[in-house]
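One protein chain omitted, others in place.
By letter and in written order, the chains are A, B and C; residue numbering begins at 1 in each of them.
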Amino acid sequence: MSLTLDAARRILAATRAEGRAQQMKPLSVVVLDAGGHVIAFEREDGASAGRFDIARAKAYGAVMLGMGGRAQMARAEAQGYFMAALNGVFDGKVLPVPGGVLVRDAVGAIIGAVGVTGDTSDNDAAAALAGIAAAGLTGEA
Amino acid sequence: MSLTLDAARRILAATRAEGRAQQMKPLSVVVLDAGGHVIAFEREDGASAGRFDIARAKAYGAVMLGMGGRAQMARAEAQGYFMAALNGVFDGKVLPVPGGVLVRDAVGAIIGAVGVTGDTSDNDAAAALAGIAAAGLTGEA
Amino acid sequence: MSLTLDAARRILAATRAEGRAQQMKPLSVVVLDAGGHVIAFEREDGASAGRFDIARAKAYGAVMLGMGGRAQMARAEAQGYFMAALNGVFDGKVLPVPGGVLVRDAVGAIIGAVGVTGDTSDNDAAAALAGIAAAGLTGEA
Partner (left out) sequence: MSLTLDAARRILAATRAEGRAQQMKPLSVVVLDAGGHVIAFEREDGASAGRFDIARAKAYGAVMLGMGGRAQMARAEAQGYFMAALNGVFDGKVLPVPGGVLVRDAVGAIIGAVGVTGDTSDNDAAAALAGIAAAGLTGEA
């Protein structure tokens, strides 16, 4: 199974709706496929210029490592030089904080990841999880 | 005036609708702001994995140089080493062919660019122009 | 459908066997998945040091663009600056000559690519096609 553009758009819409419902700051949301390539992205008005790169790095690291942002953050806090070196390994495209959320299909296979940035990292992750659930898929923050 | 996410989404939808109306291959469409930063992107099912990078490079070069893709192509054909060097200057993010289209506001100021890839370069540019026009803005291919 | 390691190993073995049967020079063979990530690689004794990067660039460009190396070469000969710029877009990881061969499944979806280097580009591509066919899959050179 792979993520279609329609599924990615449903995730984007539901993630943004959750952000508005919870009165979060303007969100930027990316959906990547299982190879880490962008399917869809939206940056809400008022978000800062660099938000695409931040959102993608959260999601890209999740796909490359097979770990959500929360697990990456735990590793970074336990062994900072390891996650710093991984940032180099992946050309700066890894950002180990919540908001990078794996998307799994019904049998548990990784089919992509969602990256959200704009509010606190915990809120970013909560919005992503809500968006993924609204699309009938399983998120791993 | 700056491009809002709503305007970017109208451009995306109208560009994709034009692609379907003209029976083009699956399109990938990016909208950048006046600083070259991504506002929105969608990759249609069946498009190859690298389409985000191609679409963005078409649009990014347009914003950075203030020239649409068609003008960049003319320059590349007249003076290939110049566009090759610019590709290096901008970290590889410049692709001088049609499909990178400047977006201008009512007074002619550049407020962003659209990058389209998937069909022939000429069709990519035509779809972008249709999308920009549908949003009430002026495109320069 | 996705390429398993077992399928990739069958492709590697059959590609190398074809090289030996046709008395080609030492071959280097990579198999990438649909996202351009390496599944398996082997470099035969006597091949030069840089062969991994060459093999991967042949296959990576095929996946990113959705075009085999022969189609990329035709585009490069018609419009050299375009393929030169694409090399920059993809961080130098695109090499537009035969030997980069798309792998398609039974319904025509791209599930990966094989990159072969070591002999002439035409022989490299022929070996890849033989290897892909031996694994029961369809190659597009």
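Just so we're on the same page, a residue touches a chain if its C-beta (ideal position, glycine included) is under 8 Å from a C-beta of that chain, and two chains touch if they have at least 3 such contacts.
Computed from a predicted structure; not experimentally measured.
Hidden chain, full complex: it touches shown chains A, C. Considering the full assembly, A:Gly36 is the residue among A:Gly19, A:Gly36, A:Gly115 or A:Gly139 that touches the omitted chain. From the options C:His37, C:Arg75 or C:Arg104, the residue with contact to the chain not on display is C:His37. Those residues of chain C that touch the chain absent from the view are 4-5, 8-9, 33, 35, 37-45, 49-52. One chain of the complex is left out; on chain A, the residues touching it are 34-36, 63-67, 79-82, 84-92, 110.
One rule holds for everything that comes next: only the chains that are shown with their structure count from here on.
Among the inter-chain contacts, the highest number of C-beta pairs connects B-C.
Chain A and chain C, compared by their mean Cα positions, are separated by 31 Å. Annotation: 25 Å between the Cα-based centres of chain A and chain B.
For chain C, residues that reach two or more other chains under the stated contact definition are 34-36, 91.
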